[in-house]
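All protein chains but one are shown in place.
For reference, chains read A and B in written order, and residue numbers begin at 1 within each chain.
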Amino acid sequence: MKLEVHGLNAWYGRAHILFDVHMRVARGEVVALLGRNGAGKSTTFASLVGLVPARRGDIVFDGHAVGAMKTHDVVRLGLGYVPEDRRIFTDLTVEENLEVGRQPPREGAPTWTPEMIYELFPNLASMRRRAGGHMSGGEQQMLTIARTLMGNPSLVLLDEPSEGLAPKIVEQMAHALIEMKRQGLTIIISEQNLHFARLISDRAYIIERGRVQFEGTLKELDANPEVRDAYLAV
Amino acid sequence: MDFLFVQFLNGLASASSLFLVASGLSIIFGVTRIVNFAHGAFYMLGAYIAYTLTQHLTGVVGFWTALLLAALIVAALGALIEMTLLRRIYDAPELFQLLATFGLTLMVEDLVVMIWGPMELLGPRAPGLEGAVPVFGQLFPAYDFVLIALGPVVLGGLWLLFKKTRWGVLVRAATQDRTMVSALGVNQSWLFTSVFALGIFLAALGGAVQIPREAVHHMMDLQIIVEVFVVVVIGGLGNVFGAFLAAVIISELNAFGILLFPKISLVLVFLVMAVVLVVRPHGLLGKAESDSRPAIGTAIEPFRRFGTRGRNAMVAVLLGLALVPLFAGNYLMSVGTELLIFALFAASLHLMMGVGGMVSFGHAAYFGLGAYGAGLLVKYLGAPMEAALVAGPVLAVAGAILFGWFCVRLSGVYLAMLTLAFAQIVWSIMFQWYDVTGGDNGILGIWPSRWASDPMVFYYVTLALCAACIYAIRRIVFSPFGYAVRGCRDSVMRAESIGIDRQRIQWLAFTLAGTFAGIAGTLYAYLKGSVFPDVVGIPTSVDGLVMVLLGGLQTVGGPIVGAAAYKALSIWMTSQIDFWKLVLGALIVVLVIAFPEGIAGFWQRRVSPLFRRSETEEEAIP
């Protein structure tokens, strides 16, 4: 197993957000984390990399217990995190943004160079020296992913990458993700857009009110319209 | 003309040291979001340690080694403080950070006196640069040429550091979003420590290079920090180039201002700052802050009006206070009067800060203006107490209207720094304008009218006025205006989108807070019978802040509790302890770290639900 999570609980102040969340992700899998806004998807990701004020539970990543580790230590083990709302460094150029993400090569994970990144996201290649603040939303979203890839992660958490993007850009994004998967990356992606999730993922978890309500393949989810309608209904 | 050119060079030489300190503050703020009030203290330590080292290390090499070594020692000390103290408060509201670093400043001030004594110390001249060089027939110190060069050299070095090294890129990234930087695998703690050490190194170096020019003394810290605040407000916080530009502007203004208008050189700086802020609210090269921290005082728990039980409790407290003279002697009664006055002062500060979300580091300005208002009326018009009580606060109102107009254009730390700068300007006017204010000698003979001269009667007068004012503040908090003020604090965007004129509302709130502080100040003048510049000093402002903090920001009644507790403690302490600054400073630091929600915050959670209008009582209305 690439990642195993058991009994994960998380709190923001006095508010208890996650309740015994569990998850198992195999090497090379693409797993979708579905659920509505506020269901706990982002908190789950933030908890995995230690970005919540308080958490409890077992998180085993590549055989390391990371449940009590500091964020940067977890990330240095190869767990890449792409937060929602594209937090790129707007004052830094594209190149500098990538530099911030750069980590040494890692065994068992693809090694990325800026050149490979530019190949994956051709839009970025033409704007290496442009400040992040002068890029469109879609370009910024690609840059956040690219920046995380520079850390040579073996697993990437992608928090709502399609949110607020034009459908056409989302399609480009899907192609890039498929390519990342082909390189052997394990990916967990949180989504509200079921169409998008379906394009790229093998399996899905549904989170609702901080609890895992469903796990299975997307085929199983499609075969379970009542589950789909209860938590995701279109 | 020649003389003017030399004066210009003089300004440049002063600018370098100011730039070093200001850039250090800017860099630290950029990454850690802490406005390091203790920056002046580190500057001062740099000077003291450099002084000591130059006593042992002599010769050209020795001298410069001593200066560098001094800066390095202080930087190491800074790193230590960052690791033990500041790390705990990175996520706290800016006010807490300002207070904690102010606490450090107080401690350093006393420590410096303990180690080096209270006398001014004269450092050595720089070996080989003792002489003066003729410039257009005027003599100019050779050492100052080194200083003039130092500023641009450091600026260039910093630019290279930030643009060309990985560390610099990481620092710039962290300036924008430090969480994201750690989410990319960068150890934030070390980045912060190194940045803090660099900033402190620059401050200490700024102090160390001053020793051949200026005597070293234990009040250098506050002097420089105010100038530095002015520099970063003008230049733009977090921008090193802005700091350089503003340091040059301020130093030149000082150099020429003294020639042109010897008495009002400070006013000149003030005018420039005012113009800059109106044209560019974030400073010459600054950018709008994208600080995601909520405004101070923002709470999830709404303020609640008293229910029947709460009202009864308040009446009981008031009755209890009215009975105090029955058993208290004259000394206790005057202590009680002072507590009441500071309760009003703290409540007025809370109106601005807790309700309005505007952190003031210079609320003493309005307290002091109220006190001086009364003093001047007595001195020049022989006004009786009754008239002075009404007219005294007018000066505070005028000050609040004038300063408030500028302050409400800013928010967050900028606003806090600006309030401090204004308070220092008032202080210098009171201190410098000897002919009118009596300067350091103050104004004496401000005694109550005969009928009120008995401490008991004056106690009752104070009680009546303070209770009425505090009641008025409470009513205002729950009035539509109070809601509007709170709305502007909670969400500027929302407030403006429903037609609330934020600046006007905040300006009015600022003015009201200043007015109530002024009333407290006037009463204070009559209690003491005199006014000295101290009433406007930074310690008075900080007293107010500690009271509000101690009481808790999120309650309406908290500051009053805090004022009583803190004032009683500090009256006792100043009379009993020699190095009270050290103790007080440590107390503030501990307080900030241990009890961020204050006494009354604790009260509100545990006790006050008993006194509220119950939920059903409230919701039954529609």
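We adopt the following convention: a contact is a pair of C-beta atoms (placed from the backbone, for glycine too) under 8 Å apart; a residue touches a chain by one contact, two chains touch by 3 or more.
Going forward, contacts and distances are computed from a predicted model.
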*Undepicted complex member, UniProt protein name, chosen from "NADH-quinone oxidoreductase subunit M", "Beta-ketoacyl-[acyl-carrier-protein] synthase family protein", "Autoinducer 2 import system permease protein LsrC" or "Amino acid/amide ABC transporter ATP-binding protein 1, HAAT family"*: "Amino acid/amide ABC transporter ATP-binding protein 1, HAAT family"
*Looking at the whole complex, which of B:Val279, B:Leu326, B:Ile498 or B:Ala594 touches the chain that is not displayed?*
B:Ile498
*Have a look at A:Asn9, A:Thr93 or A:Gln192 and name the one touching the chain we're not showing.*
A:Gln192
*Pick out which of A:Leu18, A:Val170, A:Ile188 or A:Ala204 touches the chain that's been left out of the picture.*
A:Val170
*Spell out, residue by residue, where the missing chain touches chain B.*
294, 298-303, 305, 475-476, 478-484, 486-487, 489-491, 493-501, 505, 508, 615, 618-619, 621-622
*List the residues of chain A that touch the chain left out of this view.*
35-39, 136-138, 162-171, 174, 178, 192-196, 198-200, 231-234
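Definition applied: only the chains that are shown with their structure count from here on.
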_chain A partner contacts - residues on chain B that touch it in the complex_ = 166, 169-170, 172-173, 175-177, 179-188
*Would you tell me which residues of chain A are touching chain B in their complex?*
49, 51, 70-72, 75-76, 81, 83, 87, 89-92, 96-97, 99-101, 103, 147-148, 151
